[in-house]
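Below you'll find the structure I mean.
Here the complex is missing a single protein chain, while all its other protein chains stay put.
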């Protein structure tokens, strides 16, 4: 268990550095991330490099036992570079040229930007890559943040066309056929007629364009980030061998296919800011944790964790005592081996003046510092137990960026049909039952899971359908959400009864689908086998079971009242559920608890208080259960198994009380 | 009664065409509309034309007894044309250039676009105009859809200035006087200083500009569409004589003066998508029907009728069983002689992937096909009765685009003062009383009507005032809505007590007007002669009766409580009501039922259930009453007169039950 923090030596007087190093050491901090926004200080004039100040800082912190994770400084670029290339800026989908002065504001397809970015990374890694205190690298910072992953400038137009030529083997007829450009006479005679989708008409870029064009532009834009990352990874590997390379991802950020990006990383790290949940007395949604861990099906680092209230013009509420620590343990419980706070001390100027550090602007240690210090001491003590442990999920959530993008472009229904919300709904329902899931891609090792939940296999090429069928045939339990099997890989709708290639495994077909609205007095609900009624949202696939498939839930409302909403189909050694609509949380929880998990052999906790989150890490045969109280009141909770409370250093039996925002880590079984 | 459908042979394999033709034939479909988006397939390269595939399709369908309505393919233009003319695109009021890839996205004032559009229409009509299966033409498709009727590009600037020179006889002083440009020193020295109103200031284009400039720009923009239509009509007439020419209008779309456009058409057709009302158990508003019919005071075609849920990124609820048929009968009842569904089969790709056809994407006939088939059989049976019948309205609604535009620019009051909403309010109130109205222009044959309702004669040139006065003098009953007689034809406010030129016929003047807000606890209402209180909205004209005019309703609320809100004035052989505010529906219904219609000799139905719509077609002395149940429950309704139920083929007496979404057509009187 490692404790870290982001530090910006360039922001503070040199004479303060040592004070900071000492305070960190006393708090148990052993990692600093540095330099990811320091391009101008590292190359103050074009071609004049200065790594001395940074090396001095690295060595100073090294003397205090604090090792450095270095960031490449390419997310922000110097004024002199912007002056050299007037066309370096990104262009928005509405045609506006973005101004200099943000982050991620250079176009990644601009040859000049890319050349200078490569050079600064080359120079930096050559200068510092062998420093013994440099123990890891972070490429750039939060690729795509503030909606910058998609640029519409002429350079991107050119790159997009090249990308399409490769994808379609330079065959414009193939593109026309796949996108169906014959509709509205929009057939291209040549790739040169194509450009990024804009939103200068009355509709948005998403809504006003050919869905095939939009889907491929989203893929291309994601690939641009992946390629930029890979370029830096290769340079770093060359100059700084043996140091793990990561990039700080942004959880549920949706404009980059993180599975692809993670392929080139040694370890996934990410930035965790659960601000919005900090007043609710309920656990922040765990999906981001479960996706980050699922990217490589491996432990992760939290590269940035909220160290106070964050925001730009306005900021979130201040985490009350214990909550920062609680969030850290939530991350650990869900697979993080390092927690690095962002940032050490609040910056006195600039855009993130109010993105608060552990210390306020004045630099005097106060409450939040003490809380971090407690965590440092605990981490040291816990390491012998937890180092090497991992999360071993029995349930997978199939997370698919193609489907997400297709539904982003065409959400089908006015309300309640959002890919991330659906995935989150399933994950949160599992969490209420004490079950942890990995969010994984179709290419993951699915054999780990007893149950695989696919919120919507909306874009479903044949290989995806076949992998899902194989999972079920081998004994897995598959849940398919609504609007599955609808689209071919370029966005065309399949020429078959839905769910198209999934019809055989699902054991049913979709007779009609209906994007209903919730009209007061005309509510749509589904009736479960136990005769409870649950509200449904957005869209209903009206199902017809085939063969020996059985009906589980039925619709209540609209003209298809009584028709099947959920169908269960035994297939091979496993079974598949087709869930035709979006159910309210209680409906999902009931369905999982009584309809799915027992049959699949997944144990559940019943009657967890709403404020309590439970998850597990294991090492060898030992399981560590984390009980997290996300409320501001103490709560009593029944334990999954008795064992030894690591933090209290005491045996615990059937139940424990957890203080407000408190944590219990129980090594289960013998003491 | 004709049943049709939109069909796109270019979207489907040639080997499927015959299956589709057969299925259509079996369903009783005898018309297909084709080719209105096929420019690129008809002219794949500049100057290379290919009409063979289309002719083949026309002939194939012809063999199945299905005749073709051909659309000119100018609403979407090929990539090669957009490549030839970088300035062909429309420019939005905020200065953004629209991208290629939508519909109606070429500027109609671009000389290159117009030349190529003329040429493809020439070539197409020359090639196919004499084909015996081509029975009608549609010009272009939905002029102005997606807000494209108003373009702000330099070509439009030039055309606008020419239009103004003609309007003002090249006299800039006349324009300055009419628009009152002396206000804020905005006098023009020359026509060349004028350009289309933009919304680049902090206000919108509507709100931030001289109202005279805006009103004339709206008129000009409408005239551009009218002129483009006329150009195509002339070409078609030349090459394809004897075939009626239509354009598919968009009901209450407001950026084109449809009265002007309709002048050049042989028959009005329109696109009917009552999606938004399909969950309410109430009739969709009839105003669009009544306006389309009123354009030429003649029967119409429905060129597109919803054949399933429609939408782009998201889509409306699926019409429940019976509702598509019900909507078709609503259109027939209100004057349609053809119902053509849009579209045959849902497109597998492109922007309208989710604008559903009769068949889903898979092409297998299901419920909606069966519903259409039922309609086909019924239409065949009904034709002997209904062919040649027409709607004979006794009430007219004066619908005036100038007033609509003036109030769009300056709505006077924050809430509740929208021209279309006011017209709809009157029409819906009439419908609740079983009374059908034509929405007509001031130039229509007004002698047909006993009652004429003018929601607001806001722009009121002397000729309009005189025609209205003449209508009353001759015995008609006229209802004038609030803010009538306010503006001269270029938007200047009259230099007289309001309602200015209508004061004599109205028998009252406006002492004050007040754009009140509904403050909780400070509601504005009007008290009717029977002492009921009805809520009022938005604006109050405080009236002073003159001569022998009588007060009908009085205000209740604000400082003019007790002052006249409605004044009745006997004038010539008729009478005029001035209604000074916008009353809630119950107020309008009560006013019409007790205050207006009995005196004018218009019969009403009392106590119609809210879900039931009644209207009539007549032929010779025979009247056919349509009883439409727009709810999902059966309802019993008293008949206007006993008669013979054509669909049930049975005599009916005082009342009938109508099934959910059901229809009764009663030939009244002797069996």
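To keep things simple, chains are lettered A and B as they appear, and every chain counts its residues starting from 1.
As a convention for this text, a residue touches a chain if its C-beta (ideal position, glycine included) is under 8 Å from a C-beta of that chain, and two chains touch if they have at least 3 such contacts.
Computed from a predicted structure; not experimentally measured.
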| task | For the chain that's not shown, point to the residue among B:169, B:185, B:531 or B:606 touching it. | result | B:185
| Listed residues B:174, B:519 or B:648, member touching the removed chain | B:519
| note | Given A:318, A:489 or A:517, the correct residue touching the omitted chain is A:318
| query | Considering the whole complex, which of A:38, A:151 or A:265 touches the chain not shown? | reply | A:38
| said: So one chain is hidden, and I want to know which residue out of B:130, B:162 or B:193 touches that hidden chain in the complete assembly. | reply: B:193
| message | One chain isn't shown here. Among A:121, A:347, A:372 or A:492, which residue touches it? | response | A:347
| task | Go through chain B and note every residue touching the omitted chain. | result | 94-95, 179-189, 193, 195, 197-198, 200-203, 206-213, 409-414, 417, 491-498, 511-517, 519, 522, 558-559
| For chain A, which residues lie in contact with the unshown chain of the complex? | 10-11, 37-41, 44-45, 73, 76-80, 82-83, 92, 96-99, 101-103, 105, 146-148, 279-280, 309, 311-318, 320-321, 346-354, 361-364, 366-367, 632
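The rule is short, and it goes like this: only the chains that are shown with their structure count from here on.
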| Taking each chain's centre as the mean position of its Cα atoms, how many Å separate chain A from chain B? | 49
